[in-house]
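Here it is: the structure, laid out below.
One protein chain omitted, others in place.
Each chain carries a letter (A, B and C) given by its place in the written order, and its residues are counted from 1.
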Amino acid sequence: MSGKSMMEESAIGLDEQMGATYGAGRHTLKPDAEHESQILEVAIGPQHPSTHGVFRMDVQLDGERVVRLKPVFGYLHRNHEKIAENAAYLAAIPYTDRLDYLCSMTNNWGYVLAVEKLVGIAVPERTEYIRVIMAELTRFQNHSALVGFLLQDMGASGTPLMYAFREREKILDLFEAVSGARMMCNYLRFGGVRVDCTPEWLEETRQLVGRLPRFVDEFERLLRGNEILMARTQGVGVLPRELAVSAGVTGPMLRASGVNYDIRKVDRYGIYDRFKFRVPLGEHGDVYDRYMMRVLEMRESIAILEQALKEIPDGPVQDPKTKVRGLRPKVGEAYGRIESPKGELGFYLISDGTMNPYRYRVRPPCLINLTILEDMCLGLSVADVVVTLGSVDIVMGEVDR
Amino acid sequence: MSSPSIDPVGVDVSAEAIRAALVKGVPGCEATVVENGSPSAQHSLLLDHEHAVEAATFLRDHAEFRLDFCSNVTGVDWPDKEVTEKVKVTKVVDGPDGPKEQQVEETRKTLIPGYLETVYHLFSMEKKHGPVILRLRTANRGEGNHLPSLTPVWRSAEFQEREAFDLFGIVFDGHPDLRRILMWEDFTDHPMRKDYVPPEEDEPVMDDGCAPGSSAEQGAAGQ
Amino acid sequence: MLGEGIVKGLIETARNFVGSYVDKDRLVTVQYPEERNPLPEAARNFPFLLYDGDDPEAGLRCVSCHICEKECPPRCIHIEKSTDKKPDFVGKQQFYPKVFNIDVSVCMSCQICVEVCPFDAIRMDKEFELSTDDRFGGLLWTKKELAKPNEYYQKIHPMEAAETDARRAEELKQTQAKAAAAAAAAAAKAAEAAKAAEAAKAGNGAAGKEPSA
Partner (left out) sequence: MNGYFAMATGLAERVDQIFVTFDHWAVTNTPEPLRWLVSILLIVVPILAVFPGLFALTTVLERKGLGRIQNRYGPNRVGPYGLLQPIADAVKSLTKEDVVPRTADGVVHYLAPLVIVSTAFLAYAVLPVGRNMIAVHLDAGLLFFFAIGSATELAVFMAGWSSRNKYSLLGAMRAIAQMISYEVPLILSSIAVIMIAGTLSPEKIVLEQAQYTGIFPHWYVFTPWGFAGFLLFMTAAAAETNRSPFDLPEGESEIIAGYFVEYSGFKFALFFLAEYLEIFAVSGLGITLFLGGWSAPLSFLAVIPSWIWFFAKLLVMIGVFIWVRGTMPRLRMDQLMNFAWKFMLPMALIDMVCAGVWRFLPGGALWVVLRWLICAAIIVVPYVALARGLEQGRKIEQRVYRYAEEG
């Protein structure tokens, strides 16, 4: 068989230098010594239906078993941080929309929170509620989309994805009605939000939130007990607790490994200490747990939304004395972080007293959650790699920045 | 000087307290508190290179601090600064009536060498406190751009240190897999440095449309 | 593991299959070119420049202050200031933009220009069917393409426009009142001065002929 030579010639083959540039590879599994087998090198991506954007995994396969996997990214790199450092504080907000383009509201919040810490801005009561409402709607739509994508990766021909998008559309319509754009909301401002939401909008949101549990129920009926789903996800892509902590994995992925760490509870930023909600925890840390974390968190988001929509007070959304434009913070630095749907989204700002941030850093949860992709995927088949990657929930806009 | 991040259990994780513990726990460790003037009051600790890994391990395993979660790792570029100051010097000046000592104002330029810095934001997942901020500084921005890697202590630093290597050019000694991460392998410069000059664009850029005299502008004007 | 989950899932998809024929809530697709969802008032796409009255040149509100140019995150605005001045809506002499270009291929519809404009001169449009085969010329909008009358603004953003118009009317009223007051004061002063002059003239035996201003 001329298998080996064919592999080397093949169009998607990695260049011969791969071994040299990548070193021995720390995590490499040794191919089966007894049965001498040929290693097949496959580049999954950057143009691949299941890499969630332009993301590449350089995979070495023994049969269909993965013996090495190296994530490669940067295809979408635009040096977001440099752009923000060359612009005023306000001008960075629309750029944060484009980080994780599914969750612009939470991205705004993370950045705005960091600036508020850096300058010391107080936030009006009503704004805090609006922010919570927006963040939880965002979390809901992100999680529903993720579950859809995950099932799509598993080959469910788009049905769950379409159901997820059906509901997501309604949430995006709400975003558009208040902020003017469906995805690139650019809604939050330092110490406030750009415009107040109308009572009609709140009423509409209440009605939608009332309908959302029905959607989660439908989703669960469709999939929760599905034997194929369970067989495909249980015990696959296991992330042990210790590794998850050490690798700085955050968000639903961390909680699926059984670590109780939700920044909404830990930092109590905004007004999250006023709401009653629970933090679901997984036990096995496999793909199924990660999937279920998202489903359960959707329910908790609904609970928060119901409370917030009931309690939201009247009042101003922005202190007119707060300077939004032409901000010149004192020399210093601040790190602000929130629980974005993907994990801990942090913004680290250093001010040198000028109009532009001296250093603007995004702590992207997606990128850091990818650190342990190889550890999770070794020994799995290609099909499981795709599913495991799907359960990490990455958005390349944020990974590559 | 209280940090805003005193956890509910009551462990003081302010920079001062950490410094005290470090000096006691890691012999020879030099830790300096770097003050932060902003209202966030997140003060940080500057560590020396030799004891950085040891200190990090100490903080991670310390029964009270348990800083097991290294959240954010990033580089900061502090370029060489030229400080111009006016100094009064006495000089011997040739006057009309012979040499004479005279007070002369002179501008003197001093070059303050820059450095690259990495900042680590630590939290504790177990104790739920933080942030504790560590800083490491390189000797200079040229050859002495080496820093000890903290990836052996916290795995989460792996990609982020690679990013700092890629974008800032900080070399982390002891990093298991130090390659470029966002830029491509053949790229030579470090784009996040303050003195970075982008290569000539071969693609139309945003200014093409707006800048006066550009082809698009002329086309529009010709209409 | 006996297949009941699969059967449950099959029932759910069957329900959706039937539901898509009877339940409007399930079939949310909008058949775009024929059907259109009304855009909410807040919807934004690309900026345009407002002018008052009928003449886009004379009525243009922009005073060429360059604030939006500086604040624009992707820097897609290019303004060149005029050398002469023209009166604005309250009659004050202001500069106007000789060139005002927006490269909408770069614009990211963030609305920051609108927020920072102190003269209510730039607003967001809702028009989104803008495809063109000319990448550079077709997407570089000059003053001519950008200028839209206030009535258009009132049509697409009625609530916002009403608020802006009210504010501007108030401003105009205040300016006029101020001007009137100033004029009155000036008139009174002039009258007084004239009186005094008259008195002086009367004292001098000469008659003042000039009318008071």
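The rule is short, and it goes like this: a contact is a pair of C-beta atoms (placed from the backbone, for glycine too) under 8 Å apart; a residue touches a chain by one contact, two chains touch by 3 or more.
Only a predicted model underlies this, so the values are computations on that prediction, with no experimental measurement involved.
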{"item": "Chains on display which the left-out chain touches in the complete complex", "value": "A, C"}
{"item": "Contact partner of the left-out chain, one of A:Ala84, A:Val112, A:Met154 or A:Val249", "value": "A:Met154"}
{"item": "Of A:Met105, A:Leu229 or A:Met396, the residue in touch with the unshown chain", "value": "A:Leu229"}
{"item": "Hidden-chain contact residue, picked from the options A:His48, A:Arg182, A:Arg241 or A:Arg274", "value": "A:His48"}
{"item": "Chain not shown, touching residues in chain A", "value": "6-7, 9-13, 40-42, 48-50, 61, 64, 151-159, 162-163, 166, 222, 224-232, 234-235, 260, 262, 265, 278-284, 288-289, 292, 296, 381-384, 386"}
{"item": "Missing-chain contacts mapped onto chain C", "value": "1-3, 6, 9-10, 12-14, 16-17, 19-21, 26-29, 31"}
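Assume only the chains that are shown with their structure count from here on.
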{"item": "Overlap residues in chain B, where contacts from two or more other chains coincide", "value": "none"}
{"item": "Chain C: positions in contact with at least two other chains", "value": "none"}
{"item": "In the complex, chain A residues that touch chain C", "value": "87-88, 90-95, 97-98, 159, 163, 166, 169-170, 173, 176-181, 184, 186, 194-195, 218, 221-230, 324-325"}
{"item": "In the complex with chain A, residue positions of chain B that touch it", "value": "36-40, 42, 44, 68-72, 74, 76, 119, 121, 125, 128, 131, 133, 154-160, 163, 167, 176-177, 179-185, 191-192, 196"}
{"item": "Chain A residues within the chain B interface of the complex", "value": "21-23, 26, 73-74, 77, 79, 81-82, 117-120, 243, 245-250, 254, 259, 261, 266, 329-337, 344, 346, 348, 350-351, 359, 361, 363, 367-368, 370-372, 400-401"}
